[in-house]
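What follows is a short report on a single structure.
For this depiction, one protein chain was excluded, whereas all remaining protein chains were kept in their positions.
For clarity, chains are labelled A, B, C, D and E in written order, and residue numbers in each chain start from 1.
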Amino acid sequence: MDDTQFLARIRAELFTCVIGDVMDTMGLIHQFLPPRIRPVDPDMVIVGRAMPVLEADCATPRIGHLDEHRAFGIMFDALDDLKRDEVYVCSGGSDTYAQWGELMSTRAAKLGAAGAVLNGRHRDTLGIRRLGFPTFSFGPYGQDQGVRGRVIDYRCTIEFPNGVRVHTGDIVFGDIDGVVIVPHSKEQEIIDAALEKVRGENKVRSAIEDGMSTRDAFDKYGVM
Amino acid sequence: MDDTQFLARIRAELFTCVIGDVMDTMGLIHQFLPPRIRPVDPDMVIVGRAMPVLEADCATPRIGHLDEHRAFGIMFDALDDLKRDEVYVCSGGSDTYAQWGELMSTRAAKLGAAGAVLNGRHRDTLGIRRLGFPTFSFGPYGQDQGVRGRVIDYRCTIEFPNGVRVHTGDIVFGDIDGVVIVPHSKEQEIIDAALEKVRGENKVRSAIEDGMSTRDAFDKYGVM
Amino acid sequence: MDDTQFLARIRAELFTCVIGDVMDTMGLIHQFLPPRIRPVDPDMVIVGRAMPVLEADCATPRIGHLDEHRAFGIMFDALDDLKRDEVYVCSGGSDTYAQWGELMSTRAAKLGAAGAVLNGRHRDTLGIRRLGFPTFSFGPYGQDQGVRGRVIDYRCTIEFPNGVRVHTGDIVFGDIDGVVIVPHSKEQEIIDAALEKVRGENKVRSAIEDGMSTRDAFDKYGVM
Amino acid sequence: MDDTQFLARIRAELFTCVIGDVMDTMGLIHQFLPPRIRPVDPDMVIVGRAMPVLEADCATPRIGHLDEHRAFGIMFDALDDLKRDEVYVCSGGSDTYAQWGELMSTRAAKLGAAGAVLNGRHRDTLGIRRLGFPTFSFGPYGQDQGVRGRVIDYRCTIEFPNGVRVHTGDIVFGDIDGVVIVPHSKEQEIIDAALEKVRGENKVRSAIEDGMSTRDAFDKYGVM
Amino acid sequence: MDDTQFLARIRAELFTCVIGDVMDTMGLIHQFLPPRIRPVDPDMVIVGRAMPVLEADCATPRIGHLDEHRAFGIMFDALDDLKRDEVYVCSGGSDTYAQWGELMSTRAAKLGAAGAVLNGRHRDTLGIRRLGFPTFSFGPYGQDQGVRGRVIDYRCTIEFPNGVRVHTGDIVFGDIDGVVIVPHSKEQEIIDAALEKVRGENKVRSAIEDGMSTRDAFDKYGVM
Partner (left out) sequence: MDDTQFLARIRAELFTCVIGDVMDTMGLIHQFLPPRIRPVDPDMVIVGRAMPVLEADCATPRIGHLDEHRAFGIMFDALDDLKRDEVYVCSGGSDTYAQWGELMSTRAAKLGAAGAVLNGRHRDTLGIRRLGFPTFSFGPYGQDQGVRGRVIDYRCTIEFPNGVRVHTGDIVFGDIDGVVIVPHSKEQEIIDAALEKVRGENKVRSAIEDGMSTRDAFDKYGVM
């Protein structure tokens, strides 16, 4: 099974909640990105490999003439470097401008990328929807990043405000319940345990539907 | 008319805004839960009786081995104790984990409960939607409560951060415009006045559609 | 081309993002209202002329008997004064009550107004949707403004918390990506430049779809 | 013992913490004003009777010509109406302007008022210190209220954002640990119980200094 | 009178509040920096000319090996370029690292600079106090800027989050009540009006001390 098939299996059989549960029991308790990061369309799902991007925000916008080459600079390099099944994961942080839009989505889709995850906002919502390019963000905002922020590095390790670290190559899994990061070094163990837990939860669900109390169900199956 | 019929009439003829207006005029100005608490699906409506649950949040997660029996403890008791037409109303407070999910919804639905209202997040959004179990929360987040929070009491009086108190047996009414609490002791007076106000608003609406100014409409009908 | 036709052309051919980009290059960097202000329905669009309304919030609600004439006072005058193609733009600021609802929408629609934009919340979501009256706000909340806020002026210049100023007669343009204010005095220059930029972006999109890198596309077309 | 003597005894023998403890045991759990409200000088103490003032904040400042009579209006009436031993308690709410300053302090001191408590900021810090007029606020900020806020009522009941209500005549007690409100109707019972508790705490302190464990001390004296 | 004497007169005869009042009446309502920016010692005063510095914050720290030359880069140039009577005014924005410390103060003092104003934190509090170098900030925090932020420009126009713009050469005036910016182009008019207003306030103070009501004093002197 190659990596694309492996990622496809995660998409087909798992969901983010169960992966989070499994990592909690392993002591990996900082793996969900902040709850503000939501899919542009509720049925968008991302499963791919992280290509982290480090963005710095100007607390105050750059006022006056805009040198567009310097403004966008390394962002073009980061975008053009995306590989098949990779996810553009931007550290961002600002609420006041968009780090991603339709033209960036168009390029990323052309390169076979799996999606974009932004610790910040996107724009061109209608264009992104038309493309169906999976994008997770704080929500839409039309204000551009040109004078307000700057990509300063990529393929580096980044860290989200809630302490989640993302390394190049980690699995990025996003669905309706949020975005979870699966560290590359432990991914096989985590995915196997999650597949196992799904089976346990199905038994609990059936038992509860048949009238079993949650306490009895937990005592019997050890899963909740 | 039994209580189930009484609650059904509220659902059929009233909406939360008009009930809030009536309570404002009675000086009951803290009856809407915080605006962050929203329905999982926009057309979900809850009308039921409060079963309050007191949850404490760990500011910092419990790190290391998880004793699952202690972690979930009294939550199972609270859930299994739900009665027909009751609403699980959890004080919670944290933005960073889910207090409610699909399996809990499955059990609550089995017991005839009317819904769940959370001062915090839910998870398993797709499962809750499939069940159609009315749930109001800050929104979805897959991170589990096991290491992050704990139910410490239920069938007690709780208070939301904006000062709204919820007692066991109060009416909980949630729709697209929020969740309002109707104190049990004054519920008949409030519901009667709300039914009356709805009739007044219908007249104002017709008058405005016929071109009457808002000032004239308010002077004539005393409602806006 | 009269003003209604001019506004209709903006609606047909432009979107808020491109207008923001054009104003950024002119040094007009504070023209988007705060990102919390969202359409009630995602496909609502507003293009109209600003009729600014200044609202003061009571940090603490007025407790006790409500003098409804004083409570709503000048709000009725502001509402009844709306002209065709105008937008009710309310400075508000509070998260805890609704500044707009169904009856206000009914009156505004009757007067030919183009929409309502609130630095705060709306209520009667279902009624507003039924009317299809374009409304942008922080989201729904049923709690009424009667005891919580007060309109104190209108047709005055107002300023949003992020520094955006709105003068009577400025163009208000809201779509899925936010609400942008086009100053009346420079509107012709801005709209012309935006129409031009849209043409440039279409070329970039085609080039990227044909496989051109973002760097090459920016170097060739000077647009991104 | 007249009221001035009664207030002086509170100042001499009690402190805010013990009064809060006593009210907690009576179920009066919302009596401390928000923790942001601090004394201008750490050794300032207020003991007096509340004269509540209701202030509305403009979310956006009033831009353009300032009508100073309308701007300050009822604030002058409120200030000139202060009686001996009363405290100017302003609901305010804004972080961005001062509700109180040196000239107001000068007038209040002349009238024998006991202090000012602001849910907001003060200015003229040096002047207030020179006067030694007890003032509690969010801290200093030189920006004036003229174009930013407005007193709209006084000698009314007000409510702080954390749910504390202040009625005309309630005891206002502020020291280094915060500001606590003692409801007029229960003040005798509360003050008596606090005087009693202070005696118990002295015994616990001595016991702990002699080496008793906190558990033993609590078991023996029932106070902590 | 040369510029150093002009600045000294402001320091000797004026204070920030009165300058803010004068600018409010001229419609210059965004001239006070945010209230979080406080003097390191309460008696520190700054009067000087702005030398603005633009800093970008990494939402997430740079993890891994630190290239110190790149990390501090242009900050050294900005610091070494300070002229006599100038103030280092840094846009910053982050709460989580220090933009200023003892060694920077030592260099700035050597160059005759008038102070430092930070939209962020300082460190080495004891060293700064020993030097007596006037510094205004969010408060102390020992965490260094090396991996967390970066100076990207200086002698440029910057803008604070509350909309205040600072240009090279504007007067920066900070005292116990905050920091106010006087635009260079209107400074003579503003300073003259402030000197005049101080005289009026002295009359009002005397009148109030003699028992005049605030309403009468305002009616007679037009100042409050």
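Going forward, a residue touches a chain if its C-beta (ideal position, glycine included) is under 8 Å from a C-beta of that chain, and two chains touch if they have at least 3 such contacts.
Only a predicted model underlies this, so the values are computations on that prediction, with no experimental measurement involved.
Residue in contact with the omitted chain (choice from E:Ile46, E:Leu79 or E:Ile208): E:Leu79.
Across the entire complex, the residue among E:Val147, E:Ile176, E:Ile190 or E:Ala207 in touch with the chain not shown is E:Val147. Across E:Arg107, E:Arg155 or E:His184, the single residue that touches the chain missing here is E:Arg107.
Of the listed positions D:Asp81, D:Asp95, D:Asp153 or D:Asp177, the one in contact with the omitted chain in the full complex is D:Asp177. Take chain E: the residues that touch the chain left off the picture are 61, 63-64, 66, 68, 72, 76-77, 79-80, 95-96, 98, 101-104, 106-107, 110, 121, 123-126, 138-144, 146-147. Residues 54-64, 91-94, 119, 149-150, 152-153, 156-161, 165 of chain B touch the missing chain (whole complex, contact as defined above). Taking the complete complex into account, residues 15-17, 20-21, 24-25, 27, 29, 32, 35, 38, 162, 176-178, 180, 201, 204-205, 208-209, 211, 213-215, 217-218, 222, 224 of chain D touch the chain not shown.
One rule holds in what follows: only the chains that are shown with their structure count from here on.
For the pair chain C and chain E, chains touching both partners: A, D.
Centre-to-centre separation of chain A and chain E, using mean CA positions: 41 Å.
Rounded to whole angstrom units, the spacing between the C-alpha centres of chain A and chain D is 48.
If each chain is reduced to the centroid of its CA atoms, chain A and chain C end up 31 Å from each other.
Shared interface positions of chain B, i.e. residues touching 2 or more other chains, are given as 162.
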